[in-house]
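Dropping a structure here in structure tokens format, bear with me for questions.
Removed from the display is one protein chain of the complex; every other protein chain stays in position.
Moving on to chain A:
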């Protein structure tokens, strides 16, 4: 995969991740009062667990900020093509991939419940990190 295409795929994945995280965050903040949703899979269990916060901020909110930041930096890179912005993308996505692995491990081994929307966001995080590793090798 060429470098340019890799970046565009990263952008598309990040937009998907953004949509997914926005849904989760808004659901957490404004959704109906505590219910077990018929459509969310295990999202209630995951979202109501004590691991759904990181230093007081809902994880889904961190996802929104993370994907928004990545989208902004990628857009900047596509215009200016600076090495610095490319580095920000690569290291940002590597960090995001590691954090996604941590969240998947939490669901698998600690909470013992899966939330589809979280899995989508985490899978995108990992896919983006793999693409970032690919970019690093191309340099």
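Keep in mind that, in the parts below, contacts are C-beta pairs under 8 Å (C-beta built on N, C-alpha and C of every residue); 3 or more make two chains touch, one makes a residue touch a chain; residues count from 1.
Assume contacts and distances are computed from a predicted model.
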Tell me the UniProt name of the left-out chain, picking from "Glutamate synthase large subunit-like protein", "Thioredoxin domain-containing protein", "TROVE domain-containing protein" or "Cytochrome c assembly protein domain-containing protein". "Thioredoxin domain-containing protein"
Which residue of A:38, A:55 or A:83 touches the chain not shown here: A:38
Out of A:9, A:22 or A:123, which touches the unshown chain? A:22
Given the full complex, what residues of chain A touch the hidden partner chain? 18-19, 22-23, 26-27, 30-42, 44-45, 48, 68, 71-72, 75, 79, 113
